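A protein chain is absent from this complex, but the other protein chains hold their places.
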Amino acid sequence: MVDFDMYDARAPKIMAYRCLTCGTAYYPAPMVCGKCSARRDPVTGKGWEAFELEGSCELLTWTRVWNLPEGYTKKYLLFGIVQFENGLRASGQLEVEDPKTGMRLNATVRESDERPGNPVNVFVFKE
Amino acid sequence: MSIDEMEKKLRPPEIPLKPYLPKVITLASGEKMVVREARREETGTLLGTIYPLIGVPTDFYDIVAVRMYAELLGWYRYRVANEFVIVGAVNGVIAGIVTSRHVSSKLGMSLHTLTIKRGLRVGAQLFAAKMEHHLDDLGEEEVHIVAESPNGFKRWMIEYQLEDRSSQFPEVRHELGGVPTYVLTRKLWEAVRNIKCTGTRPVPEQDLKSAERLIMPSEYPQIPGFKR
Partner (left out) sequence: MPANVGIVGIGHTRFGNSSEYDLADVMAYAASDALQDAEFLERRREIDQVIVGNMASGLFCHQSAVASSLVSRMDMEPVPAELVENGPASGASAIKIGYMAVASGMADIVLVVGGEVMRKVSGWIATDHVATMLHTEAEYNMGLTLPAFGGMFTRLYMEKYGLTERDLALLAVKNHRNGARNTYAHIQLPCTIEAIADGPDAAVVNNYVAEPLRMYSTCPVSDGAAALLLVNMDSPKARDFKKRPVRIAGVASATDTHCVHNRKDPLRLEAVRLAAEKAYRMAGVGPKDISFAELHDAFSILELAISEEVGFFERGKSFLAVRRGETDIGGRLPINTSGGLKAKGHPVGATGVSQAVELVRQLRGEAEEGRQVKNPKYGMSVNFGGFGNNVVALICAKGED
């Protein structure tokens, strides 16, 4: 039978990866584990576990960019680098009134068609 | 000048406009640019300034220059209503000129922006001064804007977040005939004024004096080897 669930509307997710041989987590995924040299096969996924990068995070640094690249029509965008409780870090957009280094934010994901080609998943860190 | 009956018929009705109060801006090079309204008797200097650029096709200088030449003559000869001309001068030498029209108490029609002195954002400063006069001084509610140059277009459309009314053509139709028409509303202006518009008033005595007599530039970066 066909898995009809695959056609359901899905909330976009951004995945981190864990090497099952030594337990080290990465975002984004490497092709070889930096710690134990276990290889990652993107086709079978064997030996690695993908998990959702989400939830509470701390804002490490941020900027407000006024000169956005081609494809963006906003006057400016806020960007930041955050650290999750599991130690992983990520970059993304911010939806914050008054950003301050060290503040606690919540990681959400949205789909964007601002980049050329197919839609992509974008982190939006919110208060 | 006495105006005979025929001339009266040929002139459009005028709304007396509040004057633009001069201001001075320190450009990045440290040079001071006095931004003030031009006087009708300075038309010759303005026309002489623009004239050489009529032959420069790069960056759309030719069409902007020739249309501004027409706007200045139209203003000078009382054939265009409620037009104002603002000039930026560095040591009296004209750095840039903007033209615009007050259509009604609610509406402004931005005409042209022409910059001769390059590399110092003179055009951006004069465009902002134009909008300042429309919305802050003349009290209009919105200004209609079109662009001939693609880069100028994007600079204003994105940086000012202008409202796109191109879909309302032909009901909303800019005088210059351009489509699409973009609009700077009071609300949008208020959101960008403090990052776009600057300058000190009143202008210190000696700076104002330096701009008392406008001087045609002797060099044009757009025309290498130009000799007046």
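As written, the chain order gives the labels A and B, with residue 1 at the start of each chain.
We adopt the following convention: contacts are C-beta pairs under 8 Å (C-beta built on N, C-alpha and C of every residue); 3 or more make two chains touch, one makes a residue touch a chain.
Just so it is clear, the structure is predicted and the values come from calculations on it, not from any experiment.
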Residue among B:10, B:179 or B:195 touching the omitted chain: B:195
Per the touch definition above, residue among A:89, A:104 or A:126 touching the missing chain: A:89
Among B:44, B:92 or B:119, the residue in touch with the chain that has been omitted: B:119
Absent-chain contact - pick from A:3, A:70, A:85 or A:98: A:70
Footprint left on chain A by the chain that the document does not show: 27-28, 60-72, 77, 79-81, 89-93, 101, 112, 114-115, 120-123
For chain B, residues in touch with the removed chain: 25-30, 119-121, 125, 150-151, 154, 194-200
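Throughout what follows, only the chains that are shown with their structure count from here on.
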Euclidean distance of C-alpha centroids - chain A vs chain B, Å: 47
Interfacial residue positions of chain B with respect to chain A in the complex: 158-159, 161, 192
Interface residues, chain A side, partner chain B - complex: 66, 68, 73-75
